[in-house]
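Subset of chains shown; positions unchanged.
Should a chain be cited, it is by its letter among A, B, C and D, assigned in written order, with residues numbered from 1 in that chain.
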Amino acid sequence: MRASSRTPLTTRLWAFGVWSVVIFFVLNLLGLIGSVVTSSFATRWLGTWFPAGFTWKWYFAAWDEFQLGDVLWVTFEVVGWVVVISGLLGVPAAYALARREFPGKRFVVLLLLLPLLVPSVTYGIPLATVLYKVGFGGSLVGVILANLVPTVPFVVLVMIPFIEQIDPRIESAARVFGANTFKVFVYVLVPILMPGVLAALLLVLVRTIAMFELTFLVAGPGSQTLVVALYYAVFAAGVRAVQSIDAMAVVYMVTTLIWLIIALRFVNPTQIVARAKRDTSH
Amino acid sequence: MTVGSTKFETLRLEGVKRDFGTFNALRGLDLTIARGEFVALLGPSGCGKTTALNCIAGLLDVTGGRIMLDDTRIDTIRTEERGFGMVFQNYALFPHMTVRRNVGFGLKMRGVPRAEIDRRVEQVIATVRLQGQADKLPGQLSGGQQQRVAIARAIVIEPPLVLMDEPLSNLDAKLRLEMRGEIRRIHQSLGSTTIYVTHDQEEALSLADRIVVLRDGAIRQVGRPDELYAAPAHLDVADFMGYRNRIPGRVTAQDGGRVTISVGETAALIGRPCDGLVDGPAIAMIRPDDLEPTDAAIGIPATVETIEYRGREFHGLARTIANQELHFRSSVSVGRGETIRLGADPARVLIYPGATP
Amino acid sequence: MTDRGPTLTQRLRARGLDGVTLLVLPCVLAIIALFIYPFLYGLWLSFQPKDGTTMGNYDRFFREPFLYKTIWTTLKISIPVTILNLLLAVPIAFRVRLMKHQRLLTTILVLPITLGTVLVAEGMLFYFGPQGWFSRTVMALGLMDHAPSITHGYWGVFLSLLITGFPFTFLLTLSYVTGIEPALEQAAATLGAGPAARFREIFLPLLLPGLAITFCLSFVQAYSVLPSAILVGDPANTTRVISIAAYQAAFEDYDYSLASAIAMIMGAVQLVVVAAILGARTLVYRGPVAAAKG
Amino acid sequence: ALAKPAAPVTLNIVDVAGNLALTQKAIDNYRKAKPEWVSKITFSKAPAPELPGKLKAQQDADRVDIDMVLTGTDVLSAGVDQKLWQELIPAHAGDLPKLQDVFLEPAWRMQALAQGQGVVVTYYPSGPLIEYAPERVKSVPKNAAELLAWAKANPKRFMYARPANSGPGRTFIMGLPHILGDKDPQDPINGWAKTWDYLRELGETIDNYPAGTTPTMKALGEGSCDMIATTTGWDINPRVLGVVPKSAEIFSLAGFKWVADAHYMCIPKGVKADKVAVLLDLMNHLLSPEQQAYTYDEGYFYPGPAVKGVTLKMAPADSQAAIAEYGRPIYEKLIAETPIELPLPADKLVQAFRRWDEEIGSRKGK
């Protein structure tokens, strides 16, 4: 057979199919987000294509009602610390688990799996009690500690396959040239693992922003995060305008979005190894 | 402070063993290397050369024996504290760093000031002829360029012990010669000790002070290049050292430094007895370069099968009546299919005990 | 300094215990400190039912269809969603991998991760609702003559999990995919492997460890779905997932003991699935996926 | 008599019932009026269900930082069950007004549910009422049977939310035994036979039960259903907020009785005595008619006040305006003429919810 065109029909069909799915997904996604955003600015929106009028008042109302300024600041602090600490604890542990076979490894893996598997209902209250007992309850530290319980194991599990992907000889080279474990991490592993670390930490960030249960149980008056306010708006008793819930949801989205954009601005989720080689692949 | 950053007097491998599961990659190496020596490790593919280097560098734990640097036991010390330099067979460049940063890595780890790093890196990049490529990533380099980065990275830190694993395998002849010169020059000017794995006998012969021949994870012979070249201690070493013609025979005469063996019906070879040869079946080993057409009656008769022009001379392949291939050299062209007699200078014929069937 | 055998450290190292192994310690200690006691307490609590017997809660759970059925309901949602997410994420990641300007698309595809379950739920109620843009468009285009009922049911939860779970799966998959050395694909191509064969023979085996972890984590997330099951589902019936049962026990009946028991069962079910996947993971190749040289 | 604290205290008040909308201004007034008693009051809001857990965690650790909880009957009784609250009456009866005298009669009955561990702060007669869109519903049902007939004739057009998550939903099912004349309206397990049958039959016309009142309001507003269960507050306030068109109308089923609802003030165990004194003082303040007038709000808990002698005239001007525009004159009459019943006690209510979930919500036997 003499093929004359670059890509055969099946491949083009496949690509077309994949792109169609992507476009369909993105369109609906944007419609979905758009609905909420539009609604959050609506005075009244009842059974028409577009609302009757637009207003900022739901945002101002939410801002005042929940003292969102403070809440956002606390949220940023909590999230920042949780991300950093779970990275610092999780990545090295993942490294050890990926590179070494040692007795008791299965046990450690199970230990790390449990916090992800067991719902926080079970351990949330006793955890809060412990934290209150040692005096961290109601404080920022307490909220951060409680959030580490699910995020650290999460980082470990996500990172293990990434580390396994990396050729250990590259680390060997770094050691030969005088890098100790710490420096191997700083100069070699973390930069190469960056996409993985980024992905893991971004997900940690999202999970932390979204972690209602543990945060609520441990938070004090000054350490409430955004999600507590949001959940109140949604689940609390009483009448609440849909628009004000939407406004809270939009604030929540924007908060997370800022982090996402910052993260993707600085780091590309594709691995550098592949990027350098992209020219040679097609 | 790393151990290796101070000068040492000797590096000793004492019964170093390394197993991979049930496979014994190193079966107990004993070797003493003096400071300033240039030692080449030579041996067939898969004999354990890389494994040995890795054990010395600390990338693999030994499973037996120990490695001593003067009186310090180093096999228990972590890699990064040994302070050696190494060129990896697969280069193992850092994929996320430019050439410049790859080369500067070791210096940075040693806390050398920025400005000096820059200066030294620039210099060594010039040494390996990579001036134009300094800002590329390894993935954007050709194979030979990557290999040169690996060399530069190892030598820029001026380590007291340099381990090189086939560092020139991907370079062209001209560059290889240049690099060989540079490696030798750096070795001498730094007074460092070098362990050099190569598959290229010529390279080993011309660079090394001493050559260690490995086979199946064990040392077969250690010696100066000329010793190894002229007098391999065992048949397999000779085989490996380029004695491609392997002619079985039977000892017919012994006379001090010379022994005569009969080959087939009519022919005979005279040569030096090796490896304790006394009597009985024997094998004569001759390099293709030393086997030439001869007029002598005892020359081994063989029919020319191929003849190739190799620069100034011809290399040929002939087949004896015993269906044995012989590689020979000739300064004149001989015709294909012609039957000639081949012989060699007795000083260049090595005769080993043959396998008793 | 006379021994010639391996030293203690070396023997330990041969068993995998060395400085690097110690890196698990901080993490393990943190988990032990923060998690083990509360977890054991929860476990203990689950054996202290209101009726005073030890196994009362578990007994009750497996006796009442209203409770035990939730396991099946949950699996029926979470497993298909997780699988579908992976099935979508992998080909898309493969496409995106080849793009020169992938950052924008990546950002858009990862966008839903920022939405949070509440926004997704609200959005779905709006967008797919009878008066939403989706239904209006569908009807305007004449594809259907009445508004499709997507929300408040199985498909509502399914979609919302798909939307929130996809970016998660996609992000991880994309980063795992791009970690694979392109030369391997090229080598396979020179040996006559077409795109499908390359995927099956080269990428898939190399990706499996990563996909296994991704599967487990997405599954765990989907399995513990609570807000979307309540907000866009039919929490009384088709989407009465196990976490609703636990939630109701804890926060509506204030029966923490039963809630703990349900949570333990929930964890155990997940553990079975996750252990199966991770166990299978040990069977496949795990190791560097760069071109092996040297 | 209450002792003034040595130094002004700070108070941390948690609202799990949306009560602050009604009382925050009044509480702020207290801080302004008595700066030597309180220096600062922080308000937090929390979804109701999780709060007992949080309090329990704090009490187990003996570090309670929540001083007062404003709650509905659900958390109130959960707290009573789990012994989270301090006893107020009789322990502190002397420091509070004589409740039986000041409270409206139904409010006083509601006070009994607190078993002395909380004090009613706001009260309203609630429902059950049915709200509908007059453009779409031409013939308005008058009694339960007609409602059922209408729902059967218009499947999926009648809606009420899952009772456990919805005030109107729970008021609806608690009101039905009175309307249908069930054996024992206070016993959902043995006394509600007609109610359960009715709900089951009604359920056949209902597609799904949203987890919250808001979606039902939205559905009515958008036109995806025509008739929903509601209460006085849920009738007025969503129309003020624009979720439901102003034109929506209500009706009540023949033979209906109000099922009251109230919010309570509770003090968790572990709060120190000096703060308790301030809190009691605050309660006194909140129960005064001037402050109670704030609870008219925008009709959210219409009418709102728990004590006697508080008229709409006393409420702030904007509150009066909202109620003038969206309120319904008929409420005054209905409240005056219809008997007011208490809601189920917490344990019975949980039983009712459970039975509803198992039999109606999951449509067993369908």
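Keep this in mind: contacts are C-beta pairs under 8 Å (C-beta built on N, C-alpha and C of every residue); 3 or more make two chains touch, one makes a residue touch a chain.
On a predicted model such as this, the values are computed, not experimentally measured, just so you know.
S.K.: Write the stoichiometry of the complete assembly in this structure file, using the chain labels as they appear.
M.R.: A x1, B x2, C x1, D x1
Just so it is clear, only the chains that are shown with their structure count from here on.
S.K.: Would you mind telling me which chain pair, A-D or A-C, is linked by more contacting C-beta pairs?
M.R.: Counting C-beta pairs in contact for A-D and A-C gives the edge to A-C.
S.K.: Using mean CA coordinates as chain centres, what's the gap between subunit A and subunit C in Å?
M.R.: Each chain reduced to its C-alpha mean, subunit A and subunit C end up 13 Å apart.
S.K.: Could you tell me the distance, in whole angstrom, between the mean C-alpha positions of subunit C and subunit D?
M.R.: Roughly 39 Å separates the two chain centres.
S.K.: Residues of subunit B that touch two or more other chains: which are they?
M.R.: 78, 88, 90, 92
S.K.: Specify, in ascending order, the residues of subunit D that touch 2 or more different other chains.
M.R.: Within subunit D, residues 49-50, 53, 218, 222-223 contact more than one other chain.
S.K.: Write out the stretch or stretches of subunit D touching subunit C in their complex.
M.R.: Touch list, subunit D to subunit C: 49-50, 52-53, 78, 81-82, 162, 164-165, 207-211, 215, 218, 222-224, 350, 353-354, 357-358, 360-363.
S.K.: If you look only at subunit C, which of its residues touch subunit A in the complex?
M.R.: These residues of subunit C touch subunit A: 15-24, 26-28, 30-32, 34-39, 41-43, 45-46, 88, 91-92, 95, 97-98, 100, 102-103, 105-120, 122-124, 126-127, 131-134, 136, 163, 166, 168, 171-172, 174-176, 178-183, 185-186, 195, 209-210, 212-213, 216-217, 220, 224, 227, 231, 243, 246-247, 250, 256, 259-260, 263-264, 266-267, 270-271, 274, 278, 286-290, 292, 294.
S.K.: Report the residues of subunit A in contact with subunit B in the complex, numbered from low to high.
M.R.: Per the touch definition, subunit A meets subunit B at residues 167, 169-170, 172-180, 183, 187-188, 191-192, 272-273, 276-277, 279-280.
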